[in-house]
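Missing here: one protein chain of the complex. Every other protein chain is in place.
Presenting subunit A:
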């Protein structure tokens, strides 16, 4: 069990999202940085899809009511255990009565706190992810508030004992505050004016402060269709880049709608989605085109890397 003492900016329960209900318009949700969530779970011996806490920029204060093994992956929001800075991307034993707090965000904007056993909230439509707009899933369908108490699932003896090797960690992805983001061309890419297509692939965009789990709004050169037209709504995905009539692109994120009526200039490749999720308002980014084939190749390479880390983690855990 853990108790939230201070809520932080936005702390929600997330897993890898709600699949299978998009045909009824049910938003997928899930971790904004699925890579960090998966790693956080693996480090404490959970299933990759177990529910963890997603923490945004200004972290909460979490009080542990019992002994637990935790891990913190994603952006470095300066996590501290009883006011002493602790490392990310590793398993950390915490004792009953200890408090986890966060300081200044150093890199990135989101991190995941996984607890061995997983956050125990009811699954709604097959997922424990919170979708606050429909008050769905997670902890009472909302972001955590001061005083909330979260139950933790049963951890195995191996999970409980595996945290002694505290010096060992997995590498962090190279998060950046001015990344080059790889994209594949969207279905309406060719409908944009020649200048807009050129600007999109060469100019720098910055993250607008009106960005959240639903979408990242970008400022930069205005993008426009060669000829104005109303689109027929169709499905969108995590990473679809829509351009509304005002010309400012929006990257659709974890809490995106299932379909949209604005033209899509591109889709962010899956392996680069964590880089977007870790951007803060004011951060800058550029786009680079790759083929779908290459995007899928990158994803396979990443899975290979994750599988290697999985084996290494398992080996390290059994060593202790």
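Heads up, the rule we're going with is that a contact is a pair of C-beta atoms (placed from the backbone, for glycine too) under 8 Å apart; a residue touches a chain by one contact, two chains touch by 3 or more; residues count from 1.
Simple rule for what comes next: contacts and distances are computed from a predicted model.
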Options "Electron transfer flavoprotein subunit alpha", "Kinase inhibitor", "Nitrite reductase (NAD(P)H), large subunit" or "Phosphoribosylformylglycinamidine synthase subunit PurL": UniProt name of the undisplayed chain: "Kinase inhibitor"
Hidden partner chain, touching residue among A:20, A:97 or A:282: A:20
Which residue of A:160, A:187 or A:305 touches the chain not shown here: A:187
Hidden-chain contact residue, picked from the options A:96, A:198 or A:300: A:300
Omitted-chain contact residue, chosen from A:268, A:285 or A:313: A:268
Where the unshown chain meets subunit A, residue by residue: 19-27, 124-125, 133-134, 136, 184, 187, 210, 214, 230, 232-240, 244-246, 257-261, 264, 267-270, 292-293, 295-296, 299-300, 303
